[in-house]
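Omission of a single protein chain aside, the complex is shown with its protein chains in their original locations.
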Amino acid sequence: MPDKPKIGFYWCASCGGCEESVVDLAEDILMVTGAVDIVFWPVAMDFKKSDVEKMDDGSILATMVNGAIRTSEQEEMARLIRRKSKIVIAYGSCAHLGGIPSLANEFEKAEILKYIYSDAPSVINKEETYPLTEFKHNGRYVTLPVFRNIVRTLDQVIDVDYYLPGCPPTPKLLKQAVLTLLSGELPPKGAVLAPDYALCEECPRKKTKPDNVSFTQFVKPHMMLIDKEKCLLAQGVICMGPATRAGCEALCINGNMPCSGCFGPTSRVKDQGAKILSSICSNIEAKSEDEIDTLLNGIPDPVGTFYRYGLAASLLRKKIQEGK
Amino acid sequence: MYSTNGNNIPRIGFYICHCGHNIASIVDVVEVQKYAATLPGVTVSRDYKYMCSDPGQELIQQDIKEHNLNRIVVASCSPLLHEHTFRLAAEKAGLNPYYFHMVNVRENVSWVHDNKEQATEKAKDLARAAIKRVFFHKPLEKKTVQIKPDVLIVGGGIAGIHSALTIANAGKHVYLVEREPTIGGHMAMFDKTFPTLDCAACILTPKMSAVKSHPNITLWTYSEVEKIDGFVGNYKATIKRKPRYVNEELCVGCLDCIEACIYKEAKYPDEFNLGLSKRKPIYIPFPQATPQVVLFDPETCIDFKSHRCKKTCIEACERNAIDLKQTAKFEEIEVGTVIISTGFKTYDPKLSPQYGYGKLPNVYTSLEIERLVNASGPTAGEVVTRDGKKPESVGIIHCVGSRDEKSNKWCSRVCCMYSLKLAHLIKEHTGAEVYNFYIDMRTPGKGYEEFYDKFMNEGVHFIRGRVAEVTDWALVPEEENKLTIRVEDTLIGVVRRIPVDMVVLSVGLEPREDASEIRRMFNISCSSEGFFLERHPKLAPVNTFTDGIFIAGACQGPKDIPDTVAQAGAAAEALSLISAGKIELEPNTAQVIEKYCSGCKSCIPLCPYTAISFKEDIKKAYINEALCKGCGTCVAACPSGSITQNMFEDEQIFSEIEGLLKFAGIELEEKEVEHA
Amino acid sequence: MGKTIDVKTFALNGTANGRGEIHRRIKYESELSRDFKEKIAEIAYGEKLYSCIQCGTCSATCPVSHYMDYTPRKIIQMVREGFKEEVLSSSTVWLCASCYSCTVECPKGIKITDVMYALKREAISSAYHSKHFPASVLANSFFKQVLDHGRNSEGPLLLKMYLKTNPFMLIKNMKLGFKLWKTGRLSLKTEKIKNKRNLNKLLKNIEKAEEAEAK
Amino acid sequence: MLSSDKKWEPRIIAFFCNWCTYTAADLAGVSRLKYAPNVRVIRVMCSGRVDPQFILHVFASGADGVLIGGCHPGDCHYSEGNYKMLRRFMLLKRMLKKMGIEEDRCRLEWISAAEGEKVKSVINDMVEKVRKLGPLGIPKRISKIDKEIKIIEKEINPEEAVEHA
Partner (left out) sequence: MRYLYYPGCSLKCTGRSYEESLLAVLKALKIDFVELNDWNCCGATAYMAVDESKAFAIASRNLALAEEQFKNEKEIHIIAPCSACYMVLLKTQNYLAHNAGEMKKIQSALKESGLSYEGKVKIRHPLDVLVNDFGLKEITKAVKHHLKGIKVASYYGCQTVRPLATFDDAREPVSMDELVRAIGAEPVDWPLKTRCCGASLTGIIEQVGLPLSYIILHEAAKRRADVVITACPLCQFNLECYQTEINKNYQNDLRIGVIYFSQLLGLALGISPKELGMQRLFVKPEGVYKAVKGGETVYV
């Protein structure tokens, strides 16, 4: 038997949920470990950077990188992985689109540091001590990774071959992806390994959506008792389903919560937030500016609502800093 | 099928037009041409004096053949003007016409800027955007629709009457809808017409009765268009026929009922005579009214108010035509084309209080004078002031409600001529001294200057100056009990006060008050002054921006009778559509890409034409192309990008944006060329 | 300029009493001030004067146009065509009582009263201005008084004006003045504002800004 | 080679509906009204076709402002496309504000086919307002930020730098 193909996992700016999702494969993980050699998986096994550096370039078949890129260390590792792997897969919303961490792009780096290290209510930092990337300790220089000015998606830093969407990707999709990789019949480069239609297609509540969704109000899920059968948009709850790629089999909706868009847009859409905005607003009932305005107060945080997982991958990417 | 000239690799022909000096004097066309030649995909780049001319078009056709071009970009005037011309040229050379794109460097550039450098930069940007855009163009098939042969004409003045007869004589059916109880419009009020001074009634009444008796014309007076839906060739209209309380089929116009009305004396102001005479609650607008059918005014008829009238009118009607319980009737018709000829209204001189209209009794509008001099008018043609006296001197003030920023800015075009006519008629009827106060005398037209010349010789005074005020305060004895006109005789440079017995205000022409509602109903546009907007003042003067809807007469702008009648061109346009039997429409419709549609239904309520439906069997949206008019709203709103619009695909617009912004000093990556 | 072949005014033989005077009524292009209209059009909405259609409404509505040597309509045309000398030395601008009826009535929206003000200012700052024309003297005296005291005191103002222009008028109006004084409607006291320095400073600042602008 | 070395001029992209505003722009041309040359017009059939993505893409591609012109409410050639645009526009404006893009940079105007004069005044006014705001220059800002990864790339791993440019 020839050598089993080598597979790696790595995490950048992420919550760890993606790693969890690998374990969620349950007994199928045996199938995976049977078929491949996991040569690099810091969260589960003790590999050092130097171990990877020693590997031959391109010797790993595929590495699944989750998490967004915020620091110089993540960037460095991403590059190293790129060099060692034939295929790099952006795994999960953060690597794919920036994910929740990229909501930080609504703020400047300085603002973030200031809040974390001095303004946050739980912090007392009278001396205004801020982390340094380099300092001298016992006569030796110690360095910390640089905190970048912006959160990036993986493909904004390195070349990415495939994307596995979701926060986190479902075990089913992961299993399919691994099988595809092993089959050798690779999809075209850049493919998102999930269906290319929107979530409504596989939503169990699809049939309850009326032909004429005319919004007269917007409510947040905690503000009402949500009907468990009825389309959420028909109840005035913002559901990203129509603008979000299918593949999760409507997990959140089955939990009686609206889709928040973690699978990102379909291939034909450049900006998921703009599209859902367009679709929802077009169907607002009000005609006068005042009425529309009042209605829109029901969406107090449009950026957080429409770009919850994708600000880094959006067209604007980042809030514009004033005065530049 | 069209050749695609191996369209996998775009071979673009770029042409920029000098348009004589129109473009070339501001835009450095040669520089743009040279610049375009450097852009990816451009095989041929040329500049030419007049691209729209035959040699210009041939240039394109030749290049298509010689250089195997498969995309054409022409930078010239507005696409609204010549897009069709160039598409046709490309088509003739065997290229699908939708591989063409037009850049507007005249209306959008050379005519609106004067900095040559910036204008040239802008032209380059626009050219680059178009060149980038045509990479993504696709061959399309034109959509054709059938034209229903019937025509709806709205408004039965001379414009409507003439158009109706033209079309009816060509053997097509016309529905002529008139709001008033009779057709004839303003012209029916006139006594004589300029410049021939022939009797208006003698010309008009035969035409009116021809309309009434024409087998191809359905005449609905006292009726209004309530609603219209559909699109070119296939309009569906609902006509509201207001109740006259008299059965139109039975009434023969004997007028016995009017005689029998319990009001022995007429006591209500007569609309047709502008209140200069009285009528009864049952009346006919004027003796030659067409149709010859009486009508009730429920506002003044006793029976409508108290139900206690003896109803002598009903008794008097031998044909039992009176039906006091009549209600509005609604007629539904299907027509292929519509001609709007709703005419004008005259300026209300009460809005110019300095002339005293409405306050000083002997100040009249020109239209009132038309009635006064008319042999069938309220005074049987005798010109007398309101106190019954024959005026010894009359002042005619031109440009009331014209050429004035406070009322209407435009020249109403007909006032000089009709003022001359009235001056003559008043002089003829009364022998009074007649003064014409004018700003500029405008008599362009066949026989018009001669008309002016004639009355100068008749001894009419012509004073060049705009009257500042007409007042009844006297400064000197000769002004006592007279109306005094204060004016600068600008040719002498002296201010004059001229006492007269009667003042005629030559009121200007304005759009009808409800022009805006008509515009909305028929989906056409108005120009800034409120008259209906023609598609092009020279190339399409009776067309509107809505296919199949034409305009004729003074609803498009002030016009005299000869010009109005000449606008029967609207009829010709309608006829040409009808005889073609079908019309090609822009194939800019939208389609749902079935395999991508998730069935979210976001698009369904957005379509104003209900072209989008939900296919229950496959749970996906579907666009009926025949109903789609190509606005693209659903495309913009589709949250998963699963609807596309021909000619305005996302990719095309994105590439246009990118093309435009390359000048920002940012090198955007050239998109990979993708093709179906 | 070379010698001109005709003279402006000459008397016919034997009729030197002025009745037989003959005036030249020709205008050469070289006698015109082409930039005059631009100067006048600088005022707010001044460019509107270019759209004058010479209808004469202004002259006809003007309560005093019959005393003017050129009617307001003519003035507009003369401004447009650069008849600077005639315009600035005419009585028209000083007879304008600022009643604004021309401004209200003008069909082209020309602010004729404001044009007249502009001409008054031009006349004062130019050589064509008559130092003894009472209306301009009044304007100047008024200007000076407000500059000095911040307010205008009608008594001293009129006194000054009559002295400068026509002392006979003063004597003629003595009776009226006395009656006014008796009813408490006229005083020879000069009214002043308290914070004169503030006003002076403001005017200085404006002057400075004007100068800076001119540069 | 283009305007980068010249004095900055506002760059505005306009989406004009075919029936009203584009026609009005033609009218402005025919009337020879002169206005600022900073606006490039993209013709769409209806303001309802203007996808918010277009607006974001315009900003992201380096423009300083976006102008959308449609028919007056009630006058839309397609009955209500302009209302649909208005609703999107109102939320988009809130979003843009959160993303630090000033209100004056994105403008929706109703301009009827007759209002050539309004095309001129709106364009001139917008160009002036955007000029006051200064350049938005998103691509420049982003590429400036992106320099941080290129620099570090060279420092840490000189040989990597070559691979990904």
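In order of appearance the chains are A, B, C and D, and numbering begins at 1 in each one.
Convention: a contact is a pair of C-beta atoms (placed from the backbone, for glycine too) under 8 Å apart; a residue touches a chain by one contact, two chains touch by 3 or more.
What you see is a predicted model; the values in this text were computed from it and never measured.
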Partners of the unshown chain among those that are drawn: B, C
Where the missing chain touches chain C, by residue: 43-44, 63-64, 67, 95, 97-101, 103-104, 111, 113, 117-118, 120-121, 124, 134-136, 138-140, 142-143, 146, 150-155, 158, 161, 165, 169, 173, 176, 179-180, 183-187, 191, 193-195, 198-199, 201-203, 205-210, 213
Contact footprint on chain B, counting only the chain that is left out: 353-354, 469, 471-473, 475
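The rule is short, and it goes like this: only the chains that are shown with their structure count from here on.
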Any chain in contact with chain A as well as chain C: B
Identity of the most central chain, Cα criterion: D
Chain A and chain B: spacing of chain centres that average the CA atoms, whole Å: 57
Cα-centroid distance, chain B relative to chain D, in whole angstrom: 34
Distance between the centres, which are taken as Cα means, of chain C and chain B, whole angstrom: 49
Of all residues in chain D, the ones touching two or more other chains: 48, 51-53, 57, 84, 88
Chain B, residues touching no fewer than two other chains: 606, 633, 636-637, 650, 654
Listing of all chain pairs that touch each other, if any do: A-B, A-D, B-C, B-D
Contact footprint of chain B on chain A as seen in their complex: 196-201, 206-207, 209-214, 241-243, 246, 265-266, 268-270, 275-276, 278-280, 282-283
Residues on chain A engaged by chain D in the complex (per definition of touch): 72, 75-76, 79-80, 82-83, 106, 146, 148-150, 152, 157-159, 269-271, 273-275, 277-278, 280-282, 284, 286-287, 289, 292-293, 296, 299, 301-303, 306, 314-322, 324
Footprint of chain B on chain C - complex, ascending: 53-62, 65-66, 70-71, 73-74, 105, 107-109
